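Every protein chain of the complex appears in place save one, which is left out.
Up next is chain A:
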């Protein structure tokens, strides 16, 4: 009996402690926050959302209405339609419809996310786990390559792709004849992969270097070479970092306009480029522009809402450590 009593008493004290903690926390909480701050935050949040929300409402309003009245009148005079989206998808841009450009964007983005991450992971592993002379200096140099603004590399890289490399009349690399190939994404993939490398190497290295050395050494003693250690130990362990960087790279490539403008062949333009050229020809037809915009941001928004937990965590792994 006394044992049971003791247990009962024990649970009671535990509950009591938990209750007290909760109450103390609540008090501390109240002291450190103010109602005013919450209200201010809510107001800012509303202001931040209004622009997107306004365009979202417009994208569902009949064309004639959007031309003459503001989107806010839709609350008093609700009338909605899907036809804007259908029309926008089939609208022709410079040489592709928005629907084709959407598919192009997928074809550009997925490989352009995978390539730099794998290549950067290889380099990051070497920087972290293979000892060689000048390792630290070389690593800082790779990090510092972010110094080179994209804009500075665009033109020479383009001529390297199209005209090749000629040294004093001797052609070493004749270039790629991909200008008129309809769905050629090669140049965009390569360019995106190159431009992502410095940051990807830096971020993945930060993570890979933190993996306990004991694990790697144990595997080495068991006879695994660097290839196995990399593929069977480092890659699986680094998955959180790889996943979060992949989300970022995906968003950057999907949202990119500059690289695609320069490197994509006319049939392979992504949706950002198509939307940009269409918004010129659509002029004041806001019902089309708004629908087109929402078609272009639907994928990043899905990625964002589905994966934002990892997104934030991954951001911190790379950013606050740096």
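The working rule: a residue touches a chain if its C-beta (ideal position, glycine included) is under 8 Å from a C-beta of that chain, and two chains touch if they have at least 3 such contacts; residues count from 1.
Basically, contacts and distances are computed from a predicted model.
S.K.: According to its UniProt entry, is the unseen chain "Iron-sulfur cluster-binding protein", "Ubiquinone biosynthesis protein UbiU", "2-oxoisovalerate dehydrogenase subunit beta" or "Sugar ABC transporter permease"?
M.R.: Listed in its UniProt record, the absent chain's protein name reads "Sugar ABC transporter permease".
S.K.: Quick one: say which of A:84, A:249 or A:272 touches the chain that got left out.
M.R.: A:272
S.K.: Of A:66, A:84 or A:249, which one is in contact with the hidden chain?
M.R.: Considering the complete complex, A:66 is the one touching the chain left out.
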